[in-house]
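Complex shown without one protein chain; remaining protein chains in place.
Presenting subunit A:
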Amino acid sequence: MIQLEKRPTPSKFWTWTTPVLAVALTMIAGGLMFALLGKNPFLAIKTIFYDPILGEFAFYYRGQLLVKAGPLILIAVGLAMGFKAGIWNIGAEGQYIMGAIVGAGVGLAFYPSDSPLILPAMILAGAIGGLLWAMIPAILKVKFSTNEILVSLLLVYVAEQIQAAMALGLLRNPDATGFPGSRNLAQWDASANLELIAGTGMHLGVVAALIAVIFAYILLSRHLMGFHIQLAGQSPKAARFGGVNPTRLVIFCMAISGALAGLAGLFEVTGPAGQISINFNSGYGFTAIIVAFLGRLHPIGILLAGLLMALTYIGGEAAQATLGIPAAAIQAFQGMLLFFLLGVDVLSNYRIRFLRKGVA
């Protein structure tokens, strides 16, 4: 008989070994699936995990890894602060959209100026847009004790409607004879968030993500607010006795996560996406929740988790285009990775005991 025994603290050894184990298990299970689909499993695994980093076209893929990982990390770092404190902002996707809309709106109000102040103003507006959108669930929570999970999630759908309305109305490109979508912000020099070094994928959003990781690390390990966050998450009662102001904590965590999501949206819409269209959001806000937990709510962990998620996306696309593997199989493969990553966590949190029958 096998028995699970909870460890008093997670095992250090397994905490660092389980991710590697999970990737190995995914390769085996995924390889089996690819083989069943009639594809060469070794080639498929190599295309997904090796080619984007060291393959023939890695010079392009490596940059794309950063482009894809940047917004995920930026959003996840903000979310992790709240999650650590037990504040569940599930609506980062909505804050991402609103940041992009407000930022783009501020920029387009000055079109076609070429002032160098436009992009900085848009960045500020993007952060504020996301922050204010996150303030709705935050204030409702502290004033009326509403559930921030529901409110923030439902506000995503509201944001999507506003996005459609903006792409069709207020922000529509007046030169695009009847077609929806804003002007292309990546092609307007004053608002373009271009790669800082060509071909590296390193745009301002990626830089912002790295800065956010560093700041979050310092905040959580060195600052009193970080201590309050940890305390509130581990023991809300103790936190209250310890002088943590729960209202301030909710506002702070929601504001940070909203502002970072808004920034991610703004950097995306001025760079890789280029314009506010009816459906320009591509689910980063939701994927970032997975990234946050995958990174164990730790800033450095999130950095690595974001890069790993990006790798499965980029490598998965490459496997589709070069090997003809169906999109659904790639999604299943990503699902396996998450399943194994969370599944093997059992090893770090529990000790496995093999008991002989009859011995009690």
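Everything that follows uses one rule, which is that a residue touches a chain if its C-beta (ideal position, glycine included) is under 8 Å from a C-beta of that chain, and two chains touch if they have at least 3 such contacts; residues count from 1.
Going forward, contacts and distances are computed from a predicted model.
Of the candidates "Hydrogenase expression/formation protein HypD", "Electron transfer flavoprotein subunit alpha", "GMC family oxidoreductase" or "Nucleoside-binding protein", the chain left out of this view carries the UniProt protein name "Nucleoside-binding protein". Of the listed positions A:Gly30, A:Gly258 or A:Pro272, the one in contact with the omitted chain in the full complex is A:Pro272. Screening A:Val106, A:Ala318 or A:Leu337 for touch with the missing chain picks out A:Ala318. Although one chain is hidden here, its contacts on subunit A can still be listed: residues 56-57, 59-60, 64, 67, 164-165, 168-169, 172, 177-180, 184, 189, 192, 194-195, 197-199, 268, 272-275, 277-282, 314, 317-318, 320-322, 324, 326-328.
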